[in-house]
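Complex shown without one protein chain; remaining protein chains in place.
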């Protein structure tokens, strides 16, 4: 990034968001049919790199089946309504009707219900039974406590996800989670994040993670920047972490860690930008929350919005745009980048002249000032 | 363009739109009467360089006659309603009344009607009969199939136009269109595009094209940037391609290829900017769609909006501002750059102190940050 | 200005508007009472440097008296309603009630009434009788025709004002106005403009003008940028022309030409910025048009809005904020920079620590990106 002086005692790099950049076609074009979107992590291969976000508005055991059958991966939030309530349909129905004025206060109450470890086992079993790759997410604070339940229940991919997850956490009481040891002992591949810088990502890669999540809120429903002042625009974050992947590949003698852009991709064009900036896969939330068959029923919120004394997210009203199947693979009947995410990505590669995701990471981008 | 670091693994050039730049008068001024706006391509000379876009909302055989008589060129879209329907007035009337909510879905159905090659012949004959220069556009995908019909029908200028047209297309089945061969064998001059970079344009110029179209959507009704992430702001694209014209002129020993800015010119001031940045001519859509006698009747859409599974354009409601004749040559009764495009361009040259379009390409510009 | 590449064939300087810059206080402060705002041009001294713009919404013979008595200068537009109509009150009353929809068309008709040279004589006599410094403006196109009437009627300061006035105009028929000769032969000091660059200003200074106007539309009611693409943001234009003043001072062996910022000063803070960037005086339009006793009665428009076939300005509804006396010298009852222009400028100097306008031109400025 370019370096500027904010004031005499502070310099800063200039960082760019997806909105600040655009893709530039090469001198070649391709038919969409000759483009491959395959993505592979550990032993798992997917038809496309678009992952459904571990948010209660997006992934339920039921919707996870649809995502999987449509060629992708869905991550269930293991600290959300599905592990707090036997019948989460009731709180989901209430949230779908909450008046915006009191929304946060009521979300705080709904999520005050404690996590039931048996429900972790039960939800994972449900997803296994559906025959799709099973992924579940815990926050780093709760990973030590519930990891065994998760693994024993038969998760395929273990996700540790927080606003910021570092390889070196300083805790108030006792030993904090030692990520490196934890991952080493685990039998399943781990995806961990968010992070947003070269250095933080490199340290996460060294823990043995199969993938790192780039970003820490910044999407449709997060207000981390307003509440805490913390933000790294995604285009720069992804391009920085992609450099860490390259350097770690060398340092480790060939371990390739997936860089997974997580958040700020509200339109299909943003997914293409994320890959072109160096991501291997992406985690999408709000666009899927707009599905008529998503659990949020047109509402969208993250776990941040439910924090008991410092909520950092809104409950947003998105409305619905189509079915999950249409949003994933089309056909689209809207021109705003909200449907046929896979088709749009395929056409981006074709128009720009690239044949697969790895090649597409070399795509030229321009920065557009306004 | 200036170069910045997006992140450690990606650099980007900074690219500017027409809104980011403005024209700076020289130390000389001229009377508008002593300014020439003549534009010449191949054997055809026009009184001004403003071309009507091959969009069903803008060019019909009837409106093409008006554009021609007003000193300019109009391009008929040979894959639009006029070659799909014997009586396109009916679908046009329906589109003029479509509720925005269902607009795209219905456009997809209306344009699902197959192209009738006989209608290609018939529409071109109609335009010939009107005594104006006849130009028709096909997409690269359909050029091989229909080119013979178009040429046999007596087109004067053949236009190959897609979001991105490259000289080197990789196809799924069989041989793709070899542009160089195709153009070499054709008896009529060819205009081809869009493209948006120096390299892509240089390769298109080498195919033997008489003109290249700069831009690939980005105007009033296109959403290519939202859906696919692809965008090159027009001011930079035009200035880049103008450099390709200069270098190709040298490389070819004197072949001058017209650089034609296509899209993003919503106000008359943008037309002047396009020329000052190096364009020889411009393709205008939305401003003409606002004519009371344009086929769109105040509605505007491009072929992208009608794509069956990935629409990339909106049907926009523009309202009407005056007759085509007033929008082209005035008099204007509006101060927003929507009328008297020719008069405005003439006065730009006069105020800035230039006597013809070629001189005006040297006009100083400033970049304005906000 | 800083230099960037727009594209391979075009570089551009970055230019800033008043909104892009702000003033930085020095390490000293002053009481407003010890600050002088005196401005002198030729033999005329004024208590402050704020000039009322030659627009029919701002200056009438009656309001000119108020401006003069309040310590400043007003310029009557000698091609406006006051020289076209015996009783301009009637068209002014009609304009004050025009529906925005048809405003421009009706303005074109109202201003189609020819100029009556006798009225030029009569209006200037009226202003002389009021005992204030008399200034009147003609466009360069009409200067040759009416200059004798203006001078014979006893104007003190002659203003030649157009969108762009150059020292070297190329005309269609006959000899254009030779500014240098014209000014040399004239007995009264001449202010001439607009211009917006170092070179154009330097050439105007060499004609013998006492002052040059910087800017060519860009204020509240002008649309030159939209219609013709022509714009130079004012902060950069003023700082450029101030450099021409300095260089011409040296070249001429000591002739000091007033640099007068004309337009884009919608708030009192913009007046301070113009001076700090190098202006000696400023021409203000819209803020005065908001006076309850201004001729526009809350409406504002320029001569550009009345052009017969290419209008380049709007009729804008501003509403009223106070009397002319309050807007000039206060007291203010609004916090938006719309009242007490003189008091605000005085306090700017005091807060920043400068004692007069010439010193204030050295004030530090910062560029603020958003």
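The first chain written gets the first letter, and so on, giving A, B and C; residue counts start at 1 in each chain.
One rule holds for everything that comes next: a contact is a pair of C-beta atoms (placed from the backbone, for glycine too) under 8 Å apart; a residue touches a chain by one contact, two chains touch by 3 or more.
Since we're looking at a predicted model, the values are computed, not measured.
S.K.: Of the chains that are displayed, which are in contact with the missing one across the whole complex?
M.R.: Looking at the complete complex, the unshown chain comes into contact with A, C.
S.K.: Of C:88, C:176, C:229 or C:269, which residue touches the hidden chain?
M.R.: C:269
S.K.: Looking at A:12, A:43, A:93 or A:129, which residue reaches the missing chain?
M.R.: A:12
S.K.: Decide which residue listed in A:40, A:128, A:142 or A:169 touches the omitted chain of the complex.
M.R.: That would be A:169, which touches the missing chain.
S.K.: Out of A:37, A:70, A:104 or A:150, which residue would touch the omitted chain in the full complex?
M.R.: Among A:37, A:70, A:104 or A:150, only A:104 touches the chain that is not shown.
S.K.: Which positions on chain C touch the chain that was left off?
M.R.: Per the touch rule, chain C residues meeting the hidden chain are 1-2, 14, 16, 18, 21-31, 33-34, 198, 235-244, 246, 267-273, 276-278, 330-337, 340, 343-344, 347-348, 351-353, 355, 364-370.
S.K.: Even though one chain is hidden, which residues of chain A still touch it in the full complex?
M.R.: 1, 4-10, 12-17, 19-20, 104-105, 108, 163-173, 176, 195-197, 199-200, 203, 216, 223, 225-233, 236, 304-305, 308-314, 369-370
The rule is short, and it goes like this: only the chains that are shown with their structure count from here on.
S.K.: Rotation angle for the CA superposition of chain B on chain C, to the nearest 5°?
M.R.: Result for this pair is 90 degrees.
S.K.: Using the average of all C-alpha atoms in each chain as its centre, how far is it in Å between chain B and chain C?
M.R.: About 40 Å separates the centre of chain B from that of chain C.
S.K.: Between chain A and chain C, what is the separation of their C-alpha centroids in Å?
M.R.: 56
S.K.: Which positions in chain C are in touch with at least two other chains?
M.R.: none
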